[in-house]
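Quick one: the structure is below, questions incoming.
Here the complex is missing one protein chain, while the rest keep their positions.
Note that the chains are named A and B in the order they appear, and that numbering of residues resets to 1 at the start of each chain.
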Amino acid sequence: MKLQRFYVAGIALTASVALAACGSDNTDSPAASDASAASANCAAGDLTAQGSSAQKNAMDEWIKAYQGQCSGAKIGYESSGSGAGIQAFIAGTADFAGSDSALKEDEQPQADAKCPGGQALNLPMVIGPIAVVYNLDGVENLQFSPATLAKIFAGKVTKWDDPAIKAENADAKLPSTAIQSVHRSDESGTTDNFTKYLSKTAEADWTFGNAKAWKAPGGVGAAKSDGVATAVKSTVGAISYVELSFAENSDLKMAKIKNGAGEFVELTGESAGKTIAGAKVKGTGNDLALDIDYTTTEAGAYPIVLVTYEIACSKGSPKAAAIKGFLSYTASTGGQSALAELGYAPLPEAVRSKVETSVAAIS
Amino acid sequence: MSLLEKEVPGVVMTPDNIRSKKLPWAVDLGVAVVALIVAAAVVLGLGLGNWVLVVVVGIVFYLAGMFAAATRVEGRRSARNRLWKTLIYAACILAILPLASVVWTLVSKGAARLDGEFFGTSMNNIGARDPNGGAYHAIIGTLEQVGLATLMAVPLGVLGAIYLVEYGRGKFALTVRFFVDVMTGIPSIVAGLFILAFWVLIVSPWFNNGTPRFSGFAASLALTVLMLPTIVRSTEEMLRLVPGPLREGAYALGVPQWKTIVKVVLPTALPGIVTGVMLAVARAAGETAPVLLVAGGAAAINFDPFAGNQSSLALYVYQQAGDASRFAPERAWTAALTLVALVLILTIAAKLLARRNRLT
């Protein structure tokens, strides 16, 4: 008698599992039709990649478009973090890695070992501008110099009507409320790049160097980019730094930043791209590791940017063809322009064409 | 008569007032209204706060007012009795409020994405701008991980309980019993770290060319650690409820002990054991931390629990909650609603089963 009940339960369970087995991975995506670049050189094959979470949205978009065009391609990108991505590449579990910084000196030979006959390339692929966001009632268009920003985030300037801020914002009606600086509490490439910017442009006021973890005293932490955005949005008097996409999603006010040429520049895809265009390539040959000039004197350049790289073998990867196919799409004009609405800036043409050349040489 | 009068001076024990005096309920109501009005006047008049504070202050005034009134009419002891009764009732209402809020939020926010696509697709190929996307892969992950964990935890747990009830004697059995109880309190994140250190970092490289690998199976190992003590404990209780004469009858017929256990004791206790297992499954299905640590999470469907990252419903909720996309919160709430529905159905079914098959 009682056993019957379990039979029924068992049948129900089997039935529900069988019913459920019709789920889909959205692979028949309609993206093929709207993709601006029908020019992707399709290459079949499975690719596993992982790394930086800063380029997750870009990767998601690219993978969707690429797989839509190329039926034989299957690409997985897991946003496990830059460090984990590089480690996975070195260990051989990732075919290419996404990273917020180029390979370090001690990592380069380890990564090269995975590329018999070649080297591990740093290919700049995604530009993520970092916005300085704030929340003040009735105060628009604030602008900051690097020194003032450094003082604020180091806790040396504590009131919104501090003379240092007033000097740069003559027209703004600044209240006397306390400044609440908010920073990332988890480790992130965003923090690394923002603090690198501060340490390069405001040495006198920023003595904490640069790292993925926030090292300056004071301020409050918030987890992940969405935590930062929420904290700023819900707190009058708060200021923080966050990727452009999060600032846009949360409708936060973004400050203009003074560049090396002395002008205060608004953050747009174009103005961020100008900084990258002026960056020096410090890699050799097809390696395109960039040295960003945060003090750029280029007119109209927004200086706080984060460049994330794809790390891939120039030669010797068993999946070279598939990697080449996918990366040549991401480096194409079509691939780059697909990112604009996601809060990324497209690679400036000068850099993009170099990346395309490097990718074309992969074998 | 006269004796009573002497002992309690001032109270005349006539049949009319031998029962203690009671405040009429109208006084109760009156005090409540006055307390609220006074509270509103004070709080809003001085601009101290909003209606919430009015209610809180009103309740305090009400308690004080009733205490004073009851002390005058019913006596101090009775007034104290009233005060505590009100406080205890208030505690109940206070506890129901958050539950009601959780349920309401789940239903109102979760309904937005409660569609076929949510249950039929994964998050693969879903960019930040795409409003669609689903939790199919997460549901598969939850079912596989919890299923595997159940397959491992149930035999182990039931055998462990059989040991405690049928065979265990002496110090060792007491120690096992004690640590089963202690083990119910192990935080889920510690179980996750244990499997991370033991399975993912040390054992899994043997099967994967020397590199550690996340997998759904690792998650089910961690869930097993969490389910085991619950199953041992509930099974043990059920086995103890099996009447002794049943066992003795079997022994008298010459049936060996192991066969008695398998053929007589276990079937008798089966419904109770199933209840315990279902409760353990419900708890395991809701765990996030161990899955985060050892299965990693994934966007695409992965049917193979032994290789590669997998997601789960709980982890899906956590990851969507922290996602950049403006469509992510909707997905998170719908997944949360699904998860709660799954867990509550299991729990309620288990409790109903328990009620119907009560052994005692």
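Everything below uses one rule, namely that contacts are C-beta pairs under 8 Å (C-beta built on N, C-alpha and C of every residue); 3 or more make two chains touch, one makes a residue touch a chain.
Going forward, contacts and distances are computed from a predicted model.
According to its UniProt record, the chain left out of view corresponds to "Phosphate transport system permease protein" among "Septum site-determining protein MinD", "ABC transporter ATP-binding protein", "Phosphate transport system permease protein" or "Cbb3-type cytochrome c oxidase subunit I".
Across the whole complex, the hidden chain's contacts among the shown chains comprise A, B. One of A:187, A:263 or A:341 touches the chain omitted from the figure, and that residue is A:187. When the full complex is taken into account, the listed residue touching the unshown chain is B:84, out of B:84, B:207 or B:303. Listed here are the chain B residues that touch the chain not shown: 48-49, 52-53, 77-78, 80-81, 84-85, 87-92, 94-96, 98-99, 101-102, 105-106, 155-157, 159-160, 162-164, 166-168, 173, 175-176, 178-191, 193-194, 196-198, 201-202, 225, 228-229, 232-233, 237, 240, 256-258, 261-262, 282-283, 285-289, 292-293, 314, 317-318, 321, 329, 332-333, 336, 339-340, 343-344, 347-348, 351.
Residues of chain A in touch with the missing chain: 53, 80-84, 87, 178, 180, 182, 185-188, 211-213, 215, 220-223, 227, 231, 234-235, 237-238.
As a working rule, only the chains that are shown with their structure count from here on.
Contact residues on chain B toward chain A in their complex (touch as defined above): 119-122, 124-130, 132-134, 136-137, 139-140, 143, 209-211, 213, 270-271, 274, 296, 298-301, 309, 322-326. Those residues of chain A that touch chain B in the shared complex are 2, 6, 17, 20, 22-27, 29, 31, 57, 60-61, 63-64, 67-68, 76, 78, 80, 88, 91-93, 223-227, 243, 245-246, 249, 341-342.
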